[in-house]
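Following: one structure in structure tokens, then a few remarks.
A single protein chain has been removed from this complex, and every other one stays in its place.
Here the chain labels run A, B and C in written order, and each chain numbers its own residues starting at 1.
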Amino acid sequence: MPLWTLEEVAQHSTSKSCWIIIQNHVYDVTEFLREHPGGELVILRFAGRDATAVYESIHSPEVLEQLPPSKHLGPLSASDIHKLSSKRDKTKDEQRIEEAAKRKPPLQRILSLRDMEAVARQTLASTTKAFYTSAADDGITHGENARAFSRFFFNARVMRPVSRCDPSTYILGFKSSIPVFASGAALAKLGHPDGEINITKGAAQTGIIQMISSDASFSYDRIMEAAAPQQTLFFQLYKHINDSFAEQRVRRVERLGYKAIFLTVDAIVRGNRERDRSSIWELEDEEKGTPAYWSEGDVLEGDMDDLGAAGVIVDGAGGDMTWEKTIPWLRSVTKLPIVIKGIQCVEDAVLAAEAGVDGILLSNHGGRQLEYSMPSLEVLYRLRQKRPDILSKVEVYIDGGITRGTDIVKALCLGAKAVGLGRPFLYAQSAYGVAGVVKLVQILHREILTAMRLLGASSLDDLCPEMIERVDWQPRLSTKL
Amino acid sequence: MPLWTLEEVAQHSTSKSCWIIIQNHVYDVTEFLREHPGGELVILRFAGRDATAVYESIHSPEVLEQLPPSKHLGPLSASDIHKLSSKRDKTKDEQRIEEAAKRKPPLQRILSLRDMEAVARQTLASTTKAFYTSAADDGITHGENARAFSRFFFNARVMRPVSRCDPSTYILGFKSSIPVFASGAALAKLGHPDGEINITKGAAQTGIIQMISSDASFSYDRIMEAAAPQQTLFFQLYKHINDSFAEQRVRRVERLGYKAIFLTVDAIVRGNRERDRSSIWELEDEEKGTPAYWSEGDVLEGDMDDLGAAGVIVDGAGGDMTWEKTIPWLRSVTKLPIVIKGIQCVEDAVLAAEAGVDGILLSNHGGRQLEYSMPSLEVLYRLRQKRPDILSKVEVYIDGGITRGTDIVKALCLGAKAVGLGRPFLYAQSAYGVAGVVKLVQILHREILTAMRLLGASSLDDLCPEMIERVDWQPRLSTKL
Amino acid sequence: MPLWTLEEVAQHSTSKSCWIIIQNHVYDVTEFLREHPGGELVILRFAGRDATAVYESIHSPEVLEQLPPSKHLGPLSASDIHKLSSKRDKTKDEQRIEEAAKRKPPLQRILSLRDMEAVARQTLASTTKAFYTSAADDGITHGENARAFSRFFFNARVMRPVSRCDPSTYILGFKSSIPVFASGAALAKLGHPDGEINITKGAAQTGIIQMISSDASFSYDRIMEAAAPQQTLFFQLYKHINDSFAEQRVRRVERLGYKAIFLTVDAIVRGNRERDRSSIWELEDEEKGTPAYWSEGDVLEGDMDDLGAAGVIVDGAGGDMTWEKTIPWLRSVTKLPIVIKGIQCVEDAVLAAEAGVDGILLSNHGGRQLEYSMPSLEVLYRLRQKRPDILSKVEVYIDGGITRGTDIVKALCLGAKAVGLGRPFLYAQSAYGVAGVVKLVQILHREILTAMRLLGASSLDDLCPEMIERVDWQPRLSTKL
Partner (left out) sequence: MPLWTLEEVAQHSTSKSCWIIIQNHVYDVTEFLREHPGGELVILRFAGRDATAVYESIHSPEVLEQLPPSKHLGPLSASDIHKLSSKRDKTKDEQRIEEAAKRKPPLQRILSLRDMEAVARQTLASTTKAFYTSAADDGITHGENARAFSRFFFNARVMRPVSRCDPSTYILGFKSSIPVFASGAALAKLGHPDGEINITKGAAQTGIIQMISSDASFSYDRIMEAAAPQQTLFFQLYKHINDSFAEQRVRRVERLGYKAIFLTVDAIVRGNRERDRSSIWELEDEEKGTPAYWSEGDVLEGDMDDLGAAGVIVDGAGGDMTWEKTIPWLRSVTKLPIVIKGIQCVEDAVLAAEAGVDGILLSNHGGRQLEYSMPSLEVLYRLRQKRPDILSKVEVYIDGGITRGTDIVKALCLGAKAVGLGRPFLYAQSAYGVAGVVKLVQILHREILTAMRLLGASSLDDLCPEMIERVDWQPRLSTKL
């Protein structure tokens, strides 16, 4: 193999001939451009240049192996490797992160999910923080997801036997130590080199279930390999517009041992995440230079602008899914339980139950998709009021805005079977790896137990609508003690 | 022609003999004083002095041509021209604006209407900013217009075919690419030399309709000349107290090709715009000198104070319009569709429909007229609840407080045919000229499309009241992500 | 007469022999102690000392003349006069006020009642500001009085003849140019040497009615002398616990020409005005010396603490007034119209009407008495809903929290005949004397006219409940434009 120079690589910087450098090796990705799930433009930004940083923050090493050997063009010359590495001084953001890492508190000081998030916010790269935290438009639904919980108060019962108290449950028939699962959240590797696998290992240690995102940073195989024997993993599906491609993916994850399919239906176009879209410029302004890398989010948004207002179909998400067509199709290609992720109103909860799915996840994608979508808990409350029968026909889960054990207990009082958490797991693994994930579950375990006992419940079945009341005032959340 | 000196001009500083200097030429406006639509005092402030700055910020050059030639007294002497120009150093406000212009972000960084407004606020003259942004009294209705939208949440529908999604509509039978029109807003020239014409050209490029204000900075002819062939322009009418003068204006705009008359009924006296009224003093304080010019708004308010609390009839607005008299009169002088602009309650919406107009614009003049007028969206909501039949009898539009595509979709769910935006177009053209207007429409286009698809609507007809719910809490709008 | 020394005077510092110095003259007030309307302790604090400052800030010179000549002991010696005056340097608060007076804006810049208050707050002595602004406990009712208005929005009517618009009315049969009267407010002299008389003269110039407080700084005679011929003045009565003393006062004011008696019933004990009570210490801390004088409020509160928690009956206010006893008694001693000031609920409004009074003033004493008393406008709203008949049986007025013409128009829409303003008149006269009072009325006149016209009303009779709606949200009042 030849040794390449930076100058030579730089001549292949167009969609007609596109080379990139990853870990000091050169690759020809011209033909791969069209197949790239994130779109061509993501790669074209690095055409003829080093793409190591952005690649490593998103993909695991084995992804490169999918390129045919002929496209592995070989290493850079030693002197150019040196040039490349000396070119990269630490950016201000990287310096900030290094400082924050030094000041990171010991894990025992993390008392709540908010403490955990606070540490993660200090130690994440700016663009990653923007990607993880961003929500649609002005973040109204994102904020109201959480605020909705604050309008529900408890009618606590006393003088009940609660010294033995069991918060465990079954989700789709699979045991869970607490009524919580890790919801699918993309690109965990942006926050920590081990990404989703941190969550997998933490879930194994604490006995909860993890849902793997279609957009996970690691391959579905690799994650399953990292799982403990008998560990339950679910799969979050963005249905590809092409049925047969979608079918392949479903069959593959079933074969790998995933135990349920969560079909995501609230993300047929990408929401308008402005914080994410603008973060890259802020970084540029700060550094007064070319940014080292972009988050996937930014780049995709870039594509959207280029494609114009006519709209983009996000990769892997099938356009025009319908109740009539999509559910029967999915049933026909898998025996796994099917859950619809992204139900946002009572009417669709009813349609889902009629379509015969096994569960529904009341979710608005963490406020990242339709701005002003009804907060998930309010949808659950309406479902409880208008169609309580649905709650016994299918398992109903909820996600969005959960930060406390009391939030979880409230959802269960209203009839939810379990709740999903997305961002909190990203923050926990970003800040402390596997140990962070374990700590997160421990905090929730303890908070749930405390709330159950003080509420007079010794098992989740004791939680009932009478124990909760939607009040007509809005608590002040910023109370300082 | 003689060459005048500043000293000579200065001797004509009363209503008995009133000369002013515009672009180094001297004009005798003594007789014109009484005819001036903005009132005598506006001019008298500059009697015997240079009025170029305020003239240019409000009027287009051709207005001067309406003065009889005998009143064109001729140029200043060269040495006095020099004196005049050297007298004017840049004010602090002008320096601030110059600095802001240098820092103006490239248009691609403008992601939302709020971004656009933020840029405009930096680059506008203080008095113009005060005039554009000001609202009645304490700005309650102005603020609540916008906050009203935040109390409506979506019941989003999933699993519907939305990959083809069309946000276009017809307004009074005229095609519009999105259900948005540029509402009449006065004095666009204060923000940009090309003023309303920027909007005209931007509207042509993006396929939307513009409504021209009676108080436009350019003549109605000039604006129509700037329009593309077949471009639809509407006309906003302040009815003159004198019927025959008013008739002339209507016939003139019909002849020029304007396609509808929006009769404004909510501004029979000027609202109390304190921010605008006080801005001039703030400027004075800052400069510690005589202000270079006033905004029209300030000056008119000055008149009002002088005339006392007995009240002023704003020029061009007829006092005592009535349903019985005014609508039949207007029908008698034009064949154009008639829309009532400024309906603020259900009862008047009913009367308007009974009076046989073609449309109504639910509007409180952007909160600039009656403080504590019900927010427009709340009026629409009440109309939908109490008299839904009206929504099918006449076309109903709404303006006030709209900043997002979701706002527009909400109004349409409640039955509006289209929405008007006023200030956002002023900001866009002030900040970036025609390109700013185009960008504004593109942003809205994209936001509307995203909201429609995520809501499960593939055309505007799919938007229905069931998709929206007025909630009983007030979201926190300042959520930081 | 002898010339006294400070040392000699200082020996008479007890209730057995109490001398005080006023304007360098010595007075024996031992026997007067018991008669002092403000209580003994107020004077005893100055026993044996100079009391000029506090005397002048509260009383007019003629009050001293009521002391028998034998108690006028004569002047201080010249050297002691000198000692007295040199002892008093300007305090920091006095320096602050002098500075503020220099920066006081010209009256034309005062656009609203809030502007006026802002000027007054700058130029008042700290203790006076504390006395004027203070309210009970934490100021909840004080603040909510004003916020209540913000929950009422207009259903504005258009296309109505309003070019002629008349805001005048009759109050108890007496003409008023606008539906506003100056409510009785104590101790106007603290803010301006001419005190209540500024308001009297301003009211005369603008055609409104003034109510004189029992606690006015000037004698009732003196104020009546300052009035214009035919000017209407009302009298606010704190009924003395002793019927015959109270009768004398009523007969005296009737004889002097006052036109109605407003019997105050909401102040039988003094409210807990903490801001006022603590202001004196703040001043002490600032000056690190003995304060020059106290406000009446502080001193009375001091008394209360000394008397302990058993409660104090405020001077002049009769304990145990009852419907059965007090109204017939008052009717028996005067032919003037009787208004009950301080009605705070619907039930008492009904009782008042049944007791045959001529009017009621819905008032909670500007939030200075019972904390958490229902805001006045909310009481009016409940009266309109539950007992609209009362509104036609007696004239109903309202005060508390009014700062805008729209506030006044709202009260009239709900059925009030007129509104009272207290603090705003104190601020206006403090800041600008008579001219401030005139300006205040002009501002309200203009704001009322603007609101009426834009609402579609040409006279106060046109204002009706249908024009107003109590909304279910709370507007954000701090909106910056």
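In the analysis below, a contact is a pair of C-beta atoms (placed from the backbone, for glycine too) under 8 Å apart; a residue touches a chain by one contact, two chains touch by 3 or more.
Everything numeric here is computed off the predicted structure, so don't read it as measured data.
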| item | value |
| --- | --- |
| Visible chains in contact with the missing one | A, C |
| Omitted-chain contact residue, chosen from C:184, C:271 or C:436 | C:271 |
| Touching residues (missing chain, whole complex) on chain C | 133-135, 137-144, 147, 151, 265-266, 268-269, 271-272, 274-275, 277-278, 281, 304-305, 308-311, 313, 319-323, 326, 340, 342-348, 351, 364, 369-375, 378, 472, 474 |
| Absent-chain interface as seen on chain A, which is shown | 105, 108-109, 111-112, 150, 152-163, 165, 404, 406, 410, 442, 445-447, 449-451, 453-455, 466, 469, 471-477, 479-481 |
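Going forward, only the chains that are shown with their structure count from here on.
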| item | value |
| --- | --- |
| Pairwise touch network: line, ring, star, complete, or other | line |
| Superposing rotation of chain B relative to chain C, computed on C-alpha atoms, to nearest 5° | 90 |
| Chain centre separation in whole Å, for chain C relative to chain A (CA means) | 63 |
| Sites on chain B at which at least two other chains make contact | 472, 474 |
